[in-house]
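Dropping a structure here in structure tokens format, bear with me for questions.
Just one protein chain is left out here, and the rest sit where they should.
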Amino acid sequence: MEREHRIDIRVRYQETDGQGRVHHANYFTYFEMGRVEMLRAAGYDYGVLEDEGILLVVHKIECQYFLGAKYDDILTLVTKLKRITHARCEHEYEVLRGEELVAKGASTLACVDRSGQVRRMPEWMVLDD
Amino acid sequence: MEREHRIDIRVRYQETDGQGRVHHANYFTYFEMGRVEMLRAAGYDYGVLEDEGILLVVHKIECQYFLGAKYDDILTLVTKLKRITHARCEHEYEVLRGEELVAKGASTLACVDRSGQVRRMPEWMVLDD
Amino acid sequence: MEREHRIDIRVRYQETDGQGRVHHANYFTYFEMGRVEMLRAAGYDYGVLEDEGILLVVHKIECQYFLGAKYDDILTLVTKLKRITHARCEHEYEVLRGEELVAKGASTLACVDRSGQVRRMPEWMVLDD
Partner (left out) sequence: MEREHRIDIRVRYQETDGQGRVHHANYFTYFEMGRVEMLRAAGYDYGVLEDEGILLVVHKIECQYFLGAKYDDILTLVTKLKRITHARCEHEYEVLRGEELVAKGASTLACVDRSGQVRRMPEWMVLDD
């Protein structure tokens, strides 16, 4: 799996709020898109993983904001895979508008089964730092 | 089941968009809240219905807008149950801010099972016009 | 301006709900994306229109659902411009998954200024049926 993946995201009108900027909660949706597309680029389909009972759930997530993104901006999301242990999967994120850093974030995901019980990350996903 | 139910909804910041008004798509979320609370007032819990394999899905929905609602407005949603046949369930909605009509809508719901197959509405739900 | 425009939309995880399908309210966000991209294809930028005091607001919108779309589906949205008068702008929509019709909709937009007062649609936008 590549360690870094880039996608472009065009800001939707609904993603802005009364301040005319992207509402801060929407960056977490962008991060999720980044993880999914990174997985797809590596040949995996997150929907298929779920069908196989491998549900990734967010354990911890954070974001720091530097600039306000506006409607119709094209943002570049850089998703970085830091490591995957049997227990956790760690990503970092950068949101850029051209050369400008709009936001950066980090997340830790855990693996659960359909009933919500924590399970080990599948062996093939484990990836050292 | 009563034929009309009222709830108050306070507009969340995230529900506004760059025009400083509630984004039009959010009214459909309000309508859904109205249906759920009307059901609850009649002693039914929609989550329990789903557990029993009775999934209500929107077949057709519409909304007409007269005024823009703003952040922090308290809106009154009036949900009206028009009728429930074996095939369909029809509601109408009015969104008010004090005496002013902000929006009105209508929906038709169908009943499906977990696999998405259409099924008859449960007998106890049927309600003539 | 072309009368029909197509875009592909990949369903985001957050757009699904507890039924595992795209929540019905999200189709209205898709329709908005379709209108914006149709405008862009014609050389207009909706953000610039707003900067010039031309705000398009939804007056009436509706959607009918035929199939449930799932996470990661690639949907094709066909946006059709029916006509633009001095008072109104009418669109129709079809959401397809391959050859299957998932949903169809229609909307009527009005034009307002920054203060929310209705104004005439700009002359250059008027387009007969």
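Per-chain residue numbering starts at 1, and chain names A, B and C are given in the order in which the chains are listed.
Here is the rule we go by: a residue touches a chain if its C-beta (ideal position, glycine included) is under 8 Å from a C-beta of that chain, and two chains touch if they have at least 3 such contacts.
On a predicted model such as this, the values are computed, not experimentally measured, just so you know.
Note that of C:4, C:17, C:100 or C:113, the residue touching the chain absent from this view is C:17. Residues 12-14, 29, 32-33, 36, 45-47, 70-72 are the ones on chain B that touch the missing chain.
Counting over the whole complex, chain C has residues 13-14, 16-18, 20, 23, 25, 70-71 touching the chain that is not drawn. Touching residues on chain A toward the chain that is not drawn are 18-19, 21, 24-26, 28-29, 32, 50, 55, 57-65, 68, 116.
Heads up, the rule we're going with is that only the chains that are shown with their structure count from here on.
Between chain B and chain C, two chains of identical sequence, the interface residue sets overlap for the most part, with shared numbers making up over half of the total. Here the CA centre of chain A is 27 Å from the CA centre of chain C. Separation between the centroids of chain A and chain B, computed from CA atoms only, is 32 Å. Computed centre separation for the pair chain B/chain C is 22 angstrom, with centres defined by C-alpha atoms.
Shown for chain C are the residues that touch two or more other chains, namely 29, 32.
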